[in-house]
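What follows is a single structure, and I will ask about it in a moment.
All protein chains of the complex are present and in place, except for one that has been dropped.
Chains: A and B, in written order; residue numbering restarts at 1 for each.
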Amino acid sequence: MQALAEDTGIGGAQHRFPQTRWSVIQGARSSQPEQRQRALDVLVSAYWKPVYKYIRLHWGKPDEEAKDLTQDFFTRLIEKNLLDRFDPAKARLRTYLRVCVDGLVMNTDKAAQRQKRGGDVAVLPLDFESAEGELLELPIAGPGGPEEFFAKEFARSLFGLAVDRLQNECQAKGKSLHFQLLELYDIDEGGRQLTYEEVAGRFGIKPTDVTNYLAYARREFRRIVLEELRDMTGSEDEFRREAQTLLGVRLP
Amino acid sequence: MTFLSDSALERLRVAADAPDLTGTRYHLLGKLGQGGMGGVFRVDDSTLEREVALKVINVAYLDLSARLLQEARVIAKLEHPGIVPVHDAGMLPDGRPYYTMKLVQGKRIDELGKDMGGIADRLRTFLRICEPVAFAHAHGVLHRDLKPTNIMIGPFGEVLVMDWGLSKALAAGIDSAESGSVAEDCAADPAAVVATAHGSVLGTPGYMAPEQRNGEIVDQRADVYALGAILEFLLQDAQPRVPARLAAIWRKAKAEDRDTRYASVPDLADDVAHFVDGLPVSAYPESIVSRIWRWIARNRTWILLLLVYVVVRALLILFRPR
Partner (left out) sequence: MNKPVLGLVLGGILGIFDGLSAWFTPAVRSQMMGIVIGSTVKGLIAGILIGYFARKVNSLALGILFGLSVGLLLAYGVCAMQPGPNHYYFEIMLPGGIVGTIIGYATQRFGQQPRAIAD
């Protein structure tokens, strides 16, 4: 246990905020193509599944139309500078994006959309089949309105990204076992019924190692979630509110 | 991307939120609640073999880590039966500051409802709430977030004022227009400036004094305001109907202009105690007739007995056999 540190030393370097803070907002507004591409990559990775599922379930669109609309949305996001009007003081980014999706769906003409599809718009490589499969896993009538649904799917997407990144990082550091323990206890169903002794026996390690490895993996998972979230929020206040929503209180 | 079911999502969220107690003497038992910038968890202290409450800063507020430890230091210096004692403080392996305190088994006053009893019981509870707050003020500490959810009644009726997360250790010897009153020097306290800069609300609407809402310098009268709101809350569904004299007390405590409020918590408590004893209260000027009537009502048994005696004596004198 660390002794009580002086105020200036509390938290350490990893918790000090960067002087300049990159975010998707800055990237999307940048004049440099690589910055804009990076912003698009971040937005797509976190939001494409929530957007697709939202269009499918909330708007009731068939899968083909939902795919087109999803593609169209992200294309327009960057090309039409939809984020220029976003003000983090007024709304969260995910709320703003959801409203943009609503606007797109309401205003889009199917034929015009198909025509545009055949034009000079690049198609994003998105695995819609997996998204369709995930829709089947969702309860038929979930509680809450569209905002709650979208927020939950965003959380699912963000956590999914964080899990993938954690797995890659653990493999790179030779800590695959650490990730496997997190997977067993926190991702797979039924893992929590196993005792630390049983798990230790299964993997050939000590029960105290199970505790330590799991703590490491959870710590790293939290760090990654926060880093991903920070990139996706437009201000410190929005980051704080989103972090509270995702990690502090019950998910919507 | 890995698909996460709803239950997996929830488990990961709980795991990420939970404090990392690896290598410490504490074992996580569950979460008690979320307050302000930190979460409170129920943990087992393996050294002393008892359960305690552990407060750890929320990941979203890591830049305010110093504030949590300051909160612990402030509470630790206030040794009073109505203030939850702090046992331990430090840093967790995940870099988050924490402190442990007594695990209070009881109910918040907002959960008690009609169980609080009649007006007299509620006023007695209120007076017990005033005690630790007055104690803190006497030691130069403001609470700044008094509200029903921060006050608990223990199993033996003891009152505990919780969540000193927004408490403020005051700088002494600050110039003030009123001699003897304690004022806050915002420039000497970066924490207040940090809170404002972050845009976080320092307090809870409904229980926050106007000067606090406006981000002005606050003193003990801000807590007086909050106590007035708490008094109003305690009596909102009390039976029988709340007398005008009592309503005048919380109205005075909640005056928008702090110069017309009670100057201190003891002044507020004294007026409530006077009400309980049937004495005049400063918040409600009464006519002499009203005061006499109330004196009679307070001593009605006495007066009745003496009256009976005098009447009987008079009758005996008047109708004595000649």
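In this text, a contact is a pair of C-beta atoms (placed from the backbone, for glycine too) under 8 Å apart; a residue touches a chain by one contact, two chains touch by 3 or more.
Just so it is clear, the structure is predicted and the values come from calculations on it, not from any experiment.
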Contact set (omitted chain vs shown chains) is B
Across B:48, B:120, B:292 or B:308, the one contacting the chain not displayed is B:308
Where subunit B meets the left-out chain, the residues are 301-302, 305-306, 308-309, 312-313, 316-317, 320
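Definition applied: only the chains that are shown with their structure count from here on.
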Whole-angstrom distance, CA centroid of subunit A to CA centroid of subunit B, is 40
Listed in rising order, the residues of subunit B that touch subunit A in the complex are 1-13, 15-18, 20, 22-25, 34, 39, 58-63, 65-66, 69, 89-91, 93-95, 97, 198-199
Subunit B partner, complex, touching residues on subunit A are 1-5, 7, 10-12, 14-15, 17, 45, 49, 130, 133-134, 137-139, 152, 155-157, 159-161, 163-164, 167, 182, 185-189, 192, 211-212, 215, 218-219, 221-222, 225-226, 236-237, 239-241, 243-244, 246-249, 251
